[in-house]
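Only one protein chain is missing; all other protein chains are in place.
Now for chain A:
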C-alpha cells in the first residue's frame, strides 16, 4: 500500500488501536459482576446463585460480541467506553437480581395488589437487545456524518417522541411512558439521542450566523432576533414537557444539552448567560403554578417532614428520607451486597433509586467508584469530541456526553438529596428497557465517532505528478 515514492508528510502509522487493552478491561468488566453475583447470592441464601454460570456466560457473550464487532467495524475506537458500559450494566443486573429476592418488596407489591415479578431476567433480555442495537449501530452506521443528512427528520422524530406520552395515562404521577399492551417504552430516553443529532446538524449549519451576526451590548454578544428562534423553541418545548408531562428531569436534560451545544458551536459565553436566565425564568414560572414541581422542591428541602406527627400536605413520600438513611447506613464500606435494607425504599427501588442500594451495600467506596465510572464515560466522550475532526462529530459527541453527564447528575443528585428528585433512571444500572437500549446506542455512536477521530489518515493515492517528477531525476 505504501510506496517509497510517497513524499507526503502525513504519517501512515496511526495511533495504536488499543483493541487488546479493551479486551483485557472487558475481562474484568465481566469477572467483577460475576463475583458480585456470587457475593450477593451467598449473603442472601448462603449458596451460590443457581444462575451464576449462565449469567457469567451471558454477560461474557454480550461483551465478547460487542468487542468483536468493535474490533471489526471500529478498530480505532476508544477502548474504555465498551468495558465501562459492560461493567455498569453487569453490576446493575446483579443489584436488580438482589432486589428481586427482597421479601419486603414482594410483600409491598402484594399489599398494593401489584404483581411482583423478577426484574433481572427481563433486564438481561433488554441488555441483550441493547447490545444487539449497539452492534447494529456499529455495523450500519459506517460514518457518523451520515446522520447529518437527517437533521430535520430528527427534529420531527424527537418532537413526536416527546409529545407522545401526553396521550397516554400518567404512571405514578408522570407522563413519561408510552404503553402499548403490556409493552411500554420511555420515549424521552431515545429522544435524547435523536435530538442531539438534530442540534448538531442544525448548529453546524447555523453556527456562523449565530456567532457572528450579533450586536455587542454591555460586553455581551446579543444574537439577532431571528437567530433566537430555535433557542426559544427548545426552551418552550422543555417548559411544555415540564407542564404537561410533569417530567422535570427530561426538560432539564434537553435544555441543558442545547445550551451546552450552542456554546460549543458559537464559542459565545452570552448563550450560556441566556440559557441560565431562561431556565431560571422557566423554573420560577413553572414552580409557582405547577403543584407537582413545588412538591418535589419541598420534599427535597425537608426530606424527613413526612415523619412528623402532622406531616404537611406536600410530604407524601418517604422515599427520599429512606434513600438518605440507606446511604447513611451504608457508611464508608457498605454492608456488603445482599445485606442491606435498601428495599425499605419500596417503590422504584430497582430503577430510579437503585443508587441507594449501591450506597448502602457497597458503601461510600463503591458509590464513588460507580460515580467515577460515569465520570469516565463522560470524559471519554469529551475526549472524543476534542479528537473529532469534523464539527458535526464534535457537536454530536459533546451533546451526547453532556446529556449523559446531566442525566447522571440529575438522577444521582436527586437520590442523594443534592437537588430535587426527578424521575430519571441511572444509565445502564437502573432497571428499564428503554434506558438500557438508548444508552447502549449512545455508546455505539460515541464509539463510532471516536473510531473516525482516531483512525489514521488513509494513505494518499500515489500522485502521478510525483511519479513524473521522479522520472526526471537523474
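Here, contacts are C-beta pairs under 8 Å (C-beta built on N, C-alpha and C of every residue); 3 or more make two chains touch, one makes a residue touch a chain; residues count from 1.
The definition used in the following text is that contacts and distances are computed from a predicted model.
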{"item": "From \"Sulfurtransferase complex subunit TusB\", \"Chemotaxis protein CheA\", \"Penicillin-binding protein\" or \"Serine/threonine-protein phosphatase\", the hidden chain's UniProt protein name", "value": "\"Penicillin-binding protein\""}
{"item": "Contact partner of the left-out chain, one of A:235, A:274 or A:327", "value": "A:327"}
{"item": "Residue among A:18, A:71, A:104 or A:145 that touches the chain left out of view", "value": "A:104"}
{"item": "Omitted-chain contact residue, chosen from A:416, A:430 or A:444", "value": "A:416"}
{"item": "Omitted-chain contact residue, chosen from A:74, A:315, A:385 or A:421", "value": "A:385"}
{"item": "Missing-chain contacts mapped onto chain A", "value": "103-104, 107, 260, 263-265, 267, 304, 307, 318, 321, 324-325, 327-332, 341, 344, 359, 363-364, 367-368, 371-372, 374-375, 378-379, 382, 385-386, 391, 394-395, 398, 401-402, 405-406, 408-409, 412-413, 416-418"}
